[in-house]
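All protein chains but one are shown at their positions in the complex.
The first chain written gets the first letter, and so on, giving A and B; residue counts start at 1 in each chain.
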Amino acid sequence: MIAYRIDRHSGIPAYVQLVLQTKQALRIGDLVVGDQLPTAKDVVGALAINPNTVLKAYRELERDGLVEPRPGLGTFVIASLAKPGMAEKTALTNELDRWVAHGIAAGLDRSDLEALIASALDARYHDTGDIER
Amino acid sequence: MTDTVLSMTDVGKSFRRNKVLENCTFDIERGSVTALVGSNGAGKSTLMSLVVGLLSPDTGQISVLGNQVGQRGIASGLSYLAQHKPLYPRFTVGEMLRFGRSTNDHWDDAYASELVDAAGVSTSARVKSLSPGHRTRVALALALGRRPEVLLLDEPLADLDPVARREVAQTLMRDAAEHGTTIVMSSHVLSELADIADTLMLLRRGRIQLSGALDDITSEHYVLIGEGDPSQAVGDGSVVSEAIGSGGKSFVVRGNRPASAPGWQVDNATLDDVVLAYLSDRSAA
Partner (left out) sequence: MIWVTWRQFRGTILTGILTPLLISAVMMATTLVLDGVRSFGTVFFYCFGYPTTECVAETALTTASLATIALPVLLGVFVGVTVFSRDIERRSHVLGLTQAVSRRRWYWTRILVVFGPIVLAMGVLGLVSYWVRFRSFSGAYAFVGYFDSRLSFPLFGAAGIAPAAYTALGLAVGSALALLLRNTIGAMILTLVAMAAVLLVLPTAIREHYASPEIEKIELADNFYGGDSATYSSSPDALSQRWLIGSDYIDLNGDPVTVAWDTCPPNHDSWPEARPEETTAEFDARVSAYDRGVAAERIDCLRGLGIDHFENRYHPDSLFWRFQLTEAALCLLLAALLAGVAARLTRRLQP
C-alpha cells in the first residue's frame, strides 16, 4: 500500500509529487501489478488537497500505461517498473557475452554487432511503443 | 462543456451610501473549489449573503443551479456556513442534528452523524460547551447534511487551531471527492487555500479584480527582484505592485516572462505573491 505525502515547500506541483511517489513505489515493489491505488477520497481525506489534483496524477499515470481505471471499482496497477535484480543482471550479462563471442567467431566486427543490436531494439520498442519515457 | 452551478451578473449592493459590491460578474463551475479572497470589508460576506438570499442585490441577477435567487429562502442544493458558525447554544449536538432533519426535506442523517462522530463530538454535548473547532465541525456537519451541490463557507478556518483547520479541510475535500460538491470558501489563510482551491476570485473594493483557474493565474504572473526601474525588463507586461524585500525591491508583474532581464532576478509567482500584490495598498490595479 502506498501513503502519499506532499511537500508544500518543494516547489514541485502536488500532482507531480503524487506521480513521482507512485512511480517510486512501483520501482521498489511497494505497488505491484493488480494493486488498487487509494481512492481520491482517501487521498484528499489524508492530505487535504483538491481532489482534482489526485485525478490529474492518476490520469498522468494512466497515460504512462502504469495504471488503469475500472469504473465502479477503482484505479489499478497494470505495469511494474521494477528493475531486474542482481541475479538476473548477471545472467543477462553472461548471455550477452556469449552472443558477442558467437558474433565475433562468425566474422562480424564491432559496428556490425552494434547495428544488429540497434535493429533488434528498434524492432522491440517499435512494436510495443515507448513504455519508458 | 461547462456546467455552471452559480453565476452572478452585474451585481451591486450598497449599504446606506457605501457601495459594498459593484459590477460583480462571475460563473462558478460544478466541482470546482473556489477561494474567495479579499481584505476585510471587501464584500466577501455580503457576496455570500446575496447568493444565499439573506440580502437582495440592488442591481444585477444571481442564479444558483439554474434558478434565480429570490427571497424564497436558500436555494435547495445550496448550503451555507456563516462566519460566526451559528448554532443554538442550549441545544445538544444531537438536537442540532434533529434540527437539520426537521428543517430540511433532503437530509442525510447518516452522513451528518458520521461527520459529527468523526470529529469526536458526543451527541449529548451542549453546543455552548464546544470548542471553536468542534463547533465548526458540527456546523459543517449541519451544512453537509443537506447534501448540497454547492457549499458556501465564510471564513471556515478562522479562529481554529492548526489541527482543527486541517481536519475541516480534510472533511471538505473528502466531501468534494466523494460527492463532487462545488465549494466556494472565503479565507485569509492563503497557504491552505493553495492546496485546496483550483479557482481564485479576488475582491478588492467591491469589485472582482481576478477570477479564474488558480494555476493559470499564478502562471500569468511572475516576480522581478532587483533595484531600479522595472519598466525596461517588463516589456509589455504590467507591474501589479512593488514590495520591499530582503534582496531589494520585488515587483509582481502580469505578463509573459521576459527572455532576458539583466540585473533582475526572475521568480515564479506563488498564490501569496499574487494575492498580496493585488490587495496591497500600493497596488496599481
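A few comments on the model shown:
Going forward, contacts are C-beta pairs under 8 Å (C-beta built on N, C-alpha and C of every residue); 3 or more make two chains touch, one makes a residue touch a chain.
This one's a predicted model, so the numbers in the text were calculated from it and none came from an experiment.
Shown chains touched by the missing chain in the whole complex: B. Only one residue from B:104, B:209 or B:270 touches the chain missing from this view: B:104.
Of the listed residues B:6, B:28, B:42 or B:55, the one in contact with the hidden chain in the full complex is B:55. If you put the hidden chain back, the residue from B:41, B:66, B:86 or B:212 that touches it is B:86. Touching residues on subunit B toward the chain that is not drawn are 45, 49, 52-55, 71-74, 76, 79-80, 82, 84, 86-89, 91, 95, 98-100, 102-106, 142, 146.
As a working rule, only the chains that are shown with their structure count from here on.
If you average the CA atoms of subunit A and of subunit B, the two centres end up 39 Å from each other.
On the subunit B side of its complex with subunit A, the touching residues are 31, 33, 166, 169-170, 173-174, 176-178, 191-192, 194-198, 268. Residues of subunit A that touch subunit B in their complex: 6, 8, 11, 14, 39-41, 43-52, 54.
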